[in-house]
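Yeah, one chain of the complex is gone here, protein chain that is, but the others are all in their spots.
Moving on to subunit A:
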Amino acid sequence: MEFAELIKTPRVDGVVLHRPFMPTVEGTLCLTGHHLILSSRQDNTEELWLLHANIDSIEKRFVGSLGTIIVKCKDLRVIQLDIPGMEECLNIASSIEALSTLDSVSLMYPFFYRPLFEVIEDGWQLFVPEEAFKDLESMTDEWRLSEVNKDFSVCPSYPSLLTVPKDIDDESLCKAASFRHGGRFPVLSYYHKKNGMVMMRAAQPLTGTNGRRCKEDEKLINATLCAGKRGYIIDTRTIAVAQQAKARGGGFEQEANYPQWRRIHKAIERSNVLQEGLIKLVEACNDQSHSMDRWLSKLEASNWQSNVKEILTTACLAAQCIDREGASVLVHGTEGTDSTLQVTSLAQIILDPACRTIRGFEALIEREWLQAGHPFQQRCAQSAYSNGKPRSEAPVFLLFLDCVWQILRQFPCSFQFNENFLIMLFEHAYASQFGTFLGNSVAERLKLLLSQKTVSLWSWVNRPQELERFLNPLYEPNNLVIWPSVAPQSLLLWEGVFLRWNRSTKCLDEAYQEMVHIIEYNKELQNKVNSLRRQLAQLETEDGPLQTP
């Protein structure tokens, strides 16, 4: 297919662009296969380059022959284009609609994007399971790397290499896989160096209504317990939801069959409900006419903050079991690809200082989200402005980032990255020139040949020039477990994302700059003092004999 077929009018002059808190720009609008570009062709004004993939939905309006297109983006921005000429406007609108909803992944921009920078460190090679396993091996010999899923036949959403207990053979793994939803048998998610406890994740067991059991599954997870120790199973669903799942062949671990495990049910919402919440929240944030009461009631009705609290609480609970109770933990929900990953990844941020560095956080996303088979392509197909009924879209990853931001707010000196880093990840998960978040699983990504045909987000982010924007000037590494407060009073609306386009941040940005300045000036002064001291010491030794009478 040629993009040209979809572009009915490639160019319109005299288009006026309105953006919140920015001066209007008049210029020429161009449509390319992947971008909407508006340029005033003057040096001093910024051009607009918008990826079609970033467009969530559009609205058209006409006043006489002047058409207006409201473009609503996945990063929650809303812009307005005034286009002279009804026909042009209609053409542009239908082209944008077609181009922003291309079905085929291989037509996406990452396959066409050529980096303008030299790739020094290939992000595709940065986080391979073998490397992570080497680290684990240095701490314990209880685990092995299994190739049972080499051809993705045991579990299509798992990667080809999986960390499992040493004593469990591949045959047992296959049997356990057949007992878990989507073949997602329990695998290692995190090893807590401090006390040797582990966190595993899986999908729900397929007990069904007649209480099926699977010896291999029981053996597999029991193999992770030390003698005489017990563990916790954290089911991210309420007991009622878990019960209902039995009717559809799913279910939960029966106490009788897993006597060494205690099950705790939490209430993280299912992904389809989350999407509605996002839509409601963004609607509330965008309506400037709200009275205080209406705003608070809409904020409440979106349930967004409740979801943040619930996810964070569950993650803290998992971390508490591991670090404080000295118990191992198995986390699962239904499919093990959404709420499960939110919990396991957040628990690691709480427990493991390495995850609070930039590299460590990238590795975490790679491990616990991309390789663990979170279906990014499906979940991020639409954002808050989608009109149609959601299919499998859900802001699961955004909620995770929101939770990270909450912890960052409470421990502002404990993270190597800043808020911008999280916002950047949100943007790229939804629309990107990089291939990292394409596809729904490792298997799909391999098939798409992403590592050969597209550039990795990490290749770009990790360049020192880019990284600078994402560094937290307050960072001072600390090796402690960080326990966030989950009281509603302590959790805030993530303004950086949800009010990003609705407020002027000039004053806040300037204050931030001033803070950075104070920190940098401090470093500068310390260097100066040190070097002056050294000079003085040098002079004193040189001139020592002369000085003493």
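Throughout what follows, a contact is a pair of C-beta atoms (placed from the backbone, for glycine too) under 8 Å apart; a residue touches a chain by one contact, two chains touch by 3 or more; residues count from 1.
By definition in this document, contacts and distances are computed from a predicted model.
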Would you mind picking the UniProt name of the chain not drawn here, from "Septin", "Lipoyl amidotransferase LIPT1, mitochondrial", "Myotubularin related protein 6" or "Electron transfer flavoprotein subunit beta"? "Myotubularin related protein 6"
Residue of A:Val198, A:Ala319 or A:Leu341 touching the missing chain in the full complex: A:Ala319
Using the touch rule from the top, list residues of subunit A that touch the missing partner. 230, 232, 262, 264, 285, 288, 290-297, 299-300, 303, 305-306, 308-309, 313-314, 316-317, 319-321, 323-325, 409-414, 474, 476, 478, 480-493, 495, 499, 502-504, 507-508, 510-511, 514-515, 518-519, 521-536, 539-540, 543, 546-547
